[in-house]
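Shown here: the complex without one of its protein chains, the others still in place.
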Amino acid sequence: MSALLEVENLRVEIAARARRLVAIDDVSFSIPEGEVLGVVGESGAGKSVTGTAILGLLERPAYQAGGRIVFRGNRIDNLDGEAMRALRGREIAAVFQDPLTSLDPLMTIGAQLVETMLTHLPIDRQEAWTRAHRLLAEVGIPAPRERLQSYPHELSGGMRQRVVLALAFCCEPKLIIADEPTTALDVSIQAQVLDLLKRMCRERGTAVMLVTHDMGVIAEAADRVAVMYAGRLVEIGPTSEILRAAAHPYTQGLMASIPTMRRRGGDLLQIPGSMPRPDAPVPGCAFHPRCSHVMDRCRSERPSSFVSGASLAACWLAEHGAPAARPRP
Amino acid sequence: MSTTDRSNGMIPSRWWDSDILYRFRRSPVAVVSGIVTIALIAAAIGADVIAPFDAFDPATANVIDARLPPGSEGIYGDIYLLGTDPQGRDMLSAMIYGLQTSLVVGLSSIALAAFVGVLLGLLAGYFGGMLDALIMRIADVQLSFPAILIALLIDGVTRTALSRETHERLAVPILIAAIAASFWVQYARTVRSLVLTERGREYVLAAKVTGVSTTRILASHILPNVLGPVLVIATINLALAILTEATLSFLGVGIPSTQPSLGSLVRIGNEFIFSGDWWISACPGALLVILSLSVNLFGDWLRDALNPKLNA
Partner (left out) sequence: MTPDTILSVDGLTVRFDASQPLLTRLVTRTGRRTVHAVELVDLQIARGSTFALVGESGCGKSTIARTIAGVQRPTGGGVSFMGVDIAAFRTRRASMRYRRDLQMIFQDPYASLNPRWRVGRIIAEPIVTHGLLKRGRELDLRIEELLSTVGLSPSDARKFPHQFSGGQRQRISIARALASNPAFIVCDEPTSALDVSVQAQILNLMRKLQQELGLTYLLISHNLAVVAHMADSLGVMYLGRIVEQGDAGQLLDDPQHPYTRLLLDTVPDPHAPNRSRTRLAGEVPSPLSPPTGCAFHPRCPVANERCSHEIPRPVRVRKAWVSCHAVEEARLPPSLPNMLDPLNNTGDAA
């Protein structure tokens, strides 16, 4: 598997008055073709900003302050607006939490699909309408021929998100950045939309960067998972391994604090305190003030990523490949 | 982006606390218009001290000195910086007193309009139903008449109903009421729509669950949270109200010509423009432009600064 997307030492800063706040610090990962990479973290961890940076949609006061983003062997973070626009939608598509932000309220669903395809693909209008019809049927919209003439507000939330998926897939992109695509939906609809996303990616070999705060969604859909904390990547590895036996104390704590249907009652494990804000960065490992395994060097020295099983963990505990101790609940 | 940033606390959520001063210092337009506005208001307040002559005192007016151009010397050796009017009054003094009248009328009418509008908007938005429908239909009817027309109507009615002296004495309050009558609708509509969102917010619900009385909910929870936009509208409307006063006075249905206001001064000078005595109209006119422009620019800046959607 060759890497479709490579993010190297990405750094994003936010210009705030006299200071520069670091939103993303030294984040590196790659997504091979056809893989679903889940990016998980709490709000403010920088997962959405990472997606925005890859799409080239960072807006003032945020800007890329370092690192490279390489897509299919070509660097894309220094492309001009025109070239990036051509790439977005054609090769890299985006799906956001609120389907209404991706859909034009004044255009019928059919018109939006057709316009997008005509912009990016060398096909005629006739062919575009045929494909639009086929896509709506494929994403499970009932009566697709009639629905082509519908406006977004005439559909339910779940149906709209299906249309957004159709729009994302209509130019056969290689990579989809999906930012909390199911968060606004009810659990039953969430499962349907996730299934659909997974199936369409598998059939087309499309890779996905799935940004979410929900470990359940990760468990459901991701091949690999990257855990972010305070703008840094703390752990990345195969989903099953991270969910079962995470190496980084933050990931362990996160997993233990999720209530489960199986274990009822009693206290949940809680990570004390809260994540540092970008305006009050923590020296050394960003997690050390909340970590139950904190050592002296954690306070001053920032850990690099170490191999731990099939994963990489940015934790001094993983330095010698020693199995990290499980937290006491 | 802005929403994520806000929830992450990268930007302080209370933008009006500290950021507003920072923004003010960073905007030259705001600084200049703010200083001019404050200087004009100060001049109007200190008119008795600043003005070289008392514009209300007939003794200081000297008909021999009538219609002197700017910079002339009167027969008693007084220097008239901006010339004199047809009654021999010093233009500069008349303008400073005129500014006072214009600002008093402008501020009072806006205060009255804001008070009535905010009150009706609160009631309409919070209680809804028939009361809301009634208030808003009255507002719609009101909106379909231009401000000048309403003021002319009120002026006409009071002129026939009251004696000449009483009318002259009550000219300023009547003018204030007339201008307020045409301005309250905007406040009522804005406040109503703000109340509609605020009253559904959970902190209002929490107060209801606790059993806080409706009056208290309106006064101490909802009102403080809808006042920001009211302040912005008031600032922008102030310039409009001053111009409305000037227009009405110019048309002869506002402030009587015995009392200087910027509008009545322009009207007096209007008769003499073709005899080459331009300064009688032009000076108060220019002051009017400066005043309304600076108030307007300041209001515009305030609106942008207080609008969280614009500061990304």
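By letter and in written order, the chains are A and B; residue numbering begins at 1 in each of them.
The criterion applied here is as follows: a contact is a pair of C-beta atoms (placed from the backbone, for glycine too) under 8 Å apart; a residue touches a chain by one contact, two chains touch by 3 or more.
The shown structure was predicted, so the numbers you read here are calculated from the model rather than taken from an experiment.
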| item | value |
| --- | --- |
| Full-complex contact with the absent chain, from A:Glu59, A:Asp104 or A:Asp186 | A:Asp186 |
| Absent-chain contact - pick from A:Val7, A:Leu87 or A:Met215 | A:Met215 |
| Contact partner of the left-out chain, one of A:Leu106, A:Met261 or A:Ala280 | A:Met261 |
| Touching residues on chain A - with respect to the absent chain | 42-43, 138, 140-143, 154-156, 158-159, 186-192, 195-196, 213-220, 239-240, 243, 253-255, 257-265, 267-271, 274 |
| For chain B, residues in touch with the removed chain | 7, 9, 12-14, 201-203, 205-213, 221, 224-225 |
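In this text, only the chains that are shown with their structure count from here on.
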| item | value |
| --- | --- |
| Mean-CA-position distance for chain B and chain A (Å) | 52 |
